[in-house]
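Mind looking over this structure? Questions follow.
Of the protein chains in this complex, all but one are displayed in their positions.
Naming follows writing order (A and B), and every chain is counted from residue 1.
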Amino acid sequence: MNFEDNQALFIEEARDRLQTIEGSLVILEKQPADMDLVNEVFRGLHTIKGSGSMFGFQSVADFTHHVESLFDEVRSGHFPVDSRIIDIGLRSVDCISLLLAGGDGGEERLGILSAIEGLEGDGAGERVSRAVRAAEAEEGEPRPRVTAPGSGPERIFRLSFRPQKDLLHRGVRLETLFRELSSLGSCHVTAVTEAVPELGELEPSLLHMSWLITISTREDLEAVRSVFIFVEDYCELAISPVELGAGEEGIMVPKLGEILVDRGFLQDSDVEEIRQEQKPFGAVAIDKGKVSAEHVEAALAEQAMVRTIGSERESRQEAATIRVRKEKLDGLMDLVGELVILQAMMEQEAKKDSAGAFASLSENLGRLSADLRDTSMSMRIVPLQEFFMGFQRLVRDLSAQVGKPLRLEISGGSTELDKNVIELLKDPLVHIIRNSADHGVETPELRSRLGKAPVATISIDARQVGPRVEISIADDGAGLDMGRIRERAVEKGLIGAGETDEERIRSMVFEPGFSTSEKTTDISGRGVGLDVVKRNLERLRGEVSLSSEEGRGAKLTLSIPLTLVIIDGLLVMIGGHNYVIGLNQVQECVDMTASARGAGGRDSMLNLRGMTIPIIALRESLMIDGDYDGLARLVIVNSEGASVGLEVDAVVGRKQVVIKPLSRAVSSIKAVSGATILGDGSVALILDVAEIVRARIGR
Amino acid sequence: MNIQIAESPGDLLLSIDGRAGIDESDELASAFRKALESGAPLVRLALSGLSAVDVSFLQLLLSLELSLSRGGRSLALRPLPAGHVLLQVADLLGINVKRLLASKTESA
Partner (left out) sequence: MNELRATEQSQYLRFHLAGRSYAFDVLKVHEVMSLVQITPLPSSMDFLAGVINLRGSVIPVVDLHRKFGMSAVDNTVDTSIIIVDLVHEGEATLIGALVDAVKGVMRCEKKDLEAPPRFGMQLNSNIVHAIAKKDGEFVVILDTERVFSDKELWLVRDELGQDAGKALTGA
């Protein structure tokens, strides 16, 4: 990597750090006694200063030095945390960003420096620089950030799996089961084979083995158990978590004898007896016939896993993360995408090969490329914490602008999401938070009168739900004014005056240009409403939902897929061409009935279990000439809360597809959101269902 | 699946090609029994031509090894390429077959 690359990397890293510093400062303002936050600010500044001078950003380093010194003084208790310190801190963050962007900071820089001087007063300057020298000597480089993959903490489970002898007669493939198990984490399998008889007594289709399995995984017990769901009734299965004993020095690695006793293979008295020998425990135990070699092997595996987790937790303190330019990761993803396509092509060819050697190779390649895809995708996935911290400043500034004391509460920051997705979430979230601050939250006077805490709380929470991430933004304000919304919606002719369905009324706020606010403020209400948020989310294949309780507050929940590169799709055929519909939108597929077609034209309707839903002939939307003379199928999709039937010639089936960008030259085509390459090398278009429905039905 | 038996003084070589799964287990068992009855002190297996195996085949191997060793005889596998399907499945199921590959003297 050359110097320019390093510089770019430094800027990127410094920006991330500034965001964290900023967030910490805002919280610090409310919790001035929290020394961890002061330390965090200090360490962040220290790093920016250090790497700044290393990469030739002298002005950044020089300026940051002064601010860092100030915070070191705060750290050592020479200055209390007060509004002046916070103010200087926040102004410095802005100033450093300016310097990073190549500006000189001008008067603002001098202003900050003189503010620092003003604080320090007589003789403090010397103290500051002394403190900094000392800090550098003791601290060294601060610890890099930690990123932990997976959801839960790493845990170890012990499994004893004793299949019934006739398991293989039930069509169960143990290989598949074990493969699935090993995909959960690092897995050690020991077959207990002592019951396998000599050939003379062997009934070859019956199983005479059982297994001891130790698995180290981030999944929970249920996930491990679910692997066995199809064999549960035909086996004895015991799963138990291994307690990780934590000592002063981290995790204690248990002795072999302890594990064997814990597993019930040895008595305490046995352990004493074996210890007498003063030889390797395992060997003696086997020699004495106390325990089989397999049991010792399984126990050793468990011991090794505990050790690994222990040392990983330790090294995580010092953490091993490296920074990689996003472009490189994107490049890698593209290559992996191509590999996945190539592998799909190969799989198709392999199906023709009956001899089997090619087929098994192809199967292996398939597994490998799926793993590779998952791993490389996980590299783009980062925790949301840093992103969320950026909103602390926004809320602080908003609070001043709207004249309402506000507090931002963040939870679930360890939830992870594709970096590309995170970038696209920024605008919608800013918009939502502004809305809350401006319209959602009452004035402090009103709040006191209502008996509410004068400081309003806006909270952001994130959590992973299956393959999606849910981010909710809630406030403890007045909630939606349902009466007002209904009034406006009726005024605009969006609903009938007699509408009573609360959900329908609530959904009005997502209508384009819908606003109940009488006055237009700087902060929100400029005619850009929640409809924009909703549309942005749709582009991410995400969904928005809204709940509200009058007088208690409102909550918006955004649900976003973990990644954008690969989707589960439904492959359909229209006019001899393949198209992909995102599976997350598909409700069901039904036959096109003659009665529905009888209505004819664009306005045909289908009666589906008593519900009348509109039908869109995709042939027309996609400008495909001619008619289909077979029995058409309807794909029932959910678009903006309503069911719509899409008429297709045939449904081919489910397929995971890699999304390919459409050239800018054709990005104006609205019915299509992307393309993918199928196993036979042909291109299939991915349909933008929401756009198609909007264009035909005009919602 | 295709099984070939070649006998020479002192050892017996069994070559197995194709699938060796539960559906083939009876046929395999009888081939293994024949090998056992031959009385050859060393039974060698050439398995590189296998395209798929499952747990039943590995169980047969273990059983054959046990039967041979109780009579003071031994079993050896001819070398397999790394990543061979037999090694993969054995690894997955936690069954040690590598010991059969190692250290047994074998004429070329």
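Note that in this section a contact is a pair of C-beta atoms (placed from the backbone, for glycine too) under 8 Å apart; a residue touches a chain by one contact, two chains touch by 3 or more.
Bear in mind the structure is a predicted one, so any value in this text is a computation, not a measurement.
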Chains in view touching the one left out: A
Residue of A:S51, A:T457 or A:S621 touching the missing chain in the full complex: A:S621
Residues in subunit A touching the chain absent from view: 330, 333-334, 337-338, 341, 420-421, 423-424, 427, 532, 535-536, 539-541, 564-565, 577, 621-624, 659-675, 677, 681-685
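By definition in this document, only the chains that are shown with their structure count from here on.
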Residue ranges of subunit B in contact with subunit A within the complex: 18-19, 22, 25-26, 28-29, 32-33, 36, 51-52, 54-56, 59-60, 62-64, 66-67, 70, 85, 89, 92-95
Subunit B contact footprint on subunit A (complex, rising order): 168, 173-175, 178-179, 182, 188-191, 193, 196-200, 202, 204-205, 207-209, 211-213, 355-357, 360
